[in-house]
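Take this structure, written in structure tokens, and hold onto it; I'll ask about it next.
Here the complex is missing one protein chain, while the rest keep their positions.
Let's look at subunit A:
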Amino acid sequence: MTKFEIRGLRADVLIGAEDREEILKGVDLTIDSGETHAIMGPNGSGKSTLAYAIAGHPRYEVTDGEVLLDGENVLEMSVDERARAGMFLAMQYPVEVPGVSMSNFLRSSVTAVRGEAPKLRTFSKEMQNAMKGLSIDPAFASRGVNEGFSGGEKKRHEILQLELLRPKFAILDETDSGLDVDALKVVSEGINRVKAETNVGVLLITHYSRILNHVKADHVHVFAKGRVAESGGPELADALESEGYERFVKAGA
């Protein structure tokens, strides 16, 4: 049983050498292992900022609050320590790292997170199986990390990493955007496999209730102006899709 807690989190985006702007204005959220929480909210409301601040992205700085994984303050860890502690972020815009092959990257990553190098043959098989499950052509293994991948291909590879790394807690930032109908299904099945096998806690950021037909959310939160504006059950997602965010954006403006 893992508990993931965000308490009073405030964070700035670092714009230039001197310039910064507060985006997160006090976020509170608690997620237990096995639970899936969806976050929906208008463009620019700070959803990705929340994800990046938790992961330790260099362009963001936490100014107040705590992020606890089983009581341990994640914010005191380096970026790689967070991942090794069991955190994972599937990014909205995965990064291209030229010249580093996908297979080499995955093996380094799996070695770091598991604490020991998997046997080459076993790992190769494991990787190929996981790729197959996500309908990824084996040829991608020798390409540079995300190098020249299409938007949808990048998203599939984020979920490939989720499957291989098996974190305790995962944030999926708009993993569904940019996916065609078939890919959405394949990727959702991947997420559901990891959920079923590992009891991972998931924070799923999305604009569309479509993915929630495949990946069941236990709770839905509305994110507006840098904080959680309302929380509810799965039915909230449908309400938001038909009504929009107007009432949250206006409130407290």
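Heads up, the rule we're going with is that a contact is a pair of C-beta atoms (placed from the backbone, for glycine too) under 8 Å apart; a residue touches a chain by one contact, two chains touch by 3 or more; residues count from 1.
Here is the rule we go by: contacts and distances are computed from a predicted model.
Between the names "ABC transporter permease", "Septum site-determining protein MinD", "Xanthine dehydrogenase YagT iron-sulfur-binding subunit" or "Fe-S cluster assembly protein SufD", the one given in UniProt for the chain missing from this structure view is "Fe-S cluster assembly protein SufD". The chain not shown here is touched by just one of A:31, A:53 or A:113, and that residue is A:113.
When the full complex is taken into account, the listed residue touching the unshown chain is A:99, out of A:16, A:71 or A:99. Here the missing chain is touched by one residue of A:50, A:130 or A:165, and it is A:165.
Subunit A meets the missing chain through residues 55-58, 78-80, 82-84, 89, 91, 94-95, 97-100, 104-105, 108-109, 112-113, 144-145, 161, 165.
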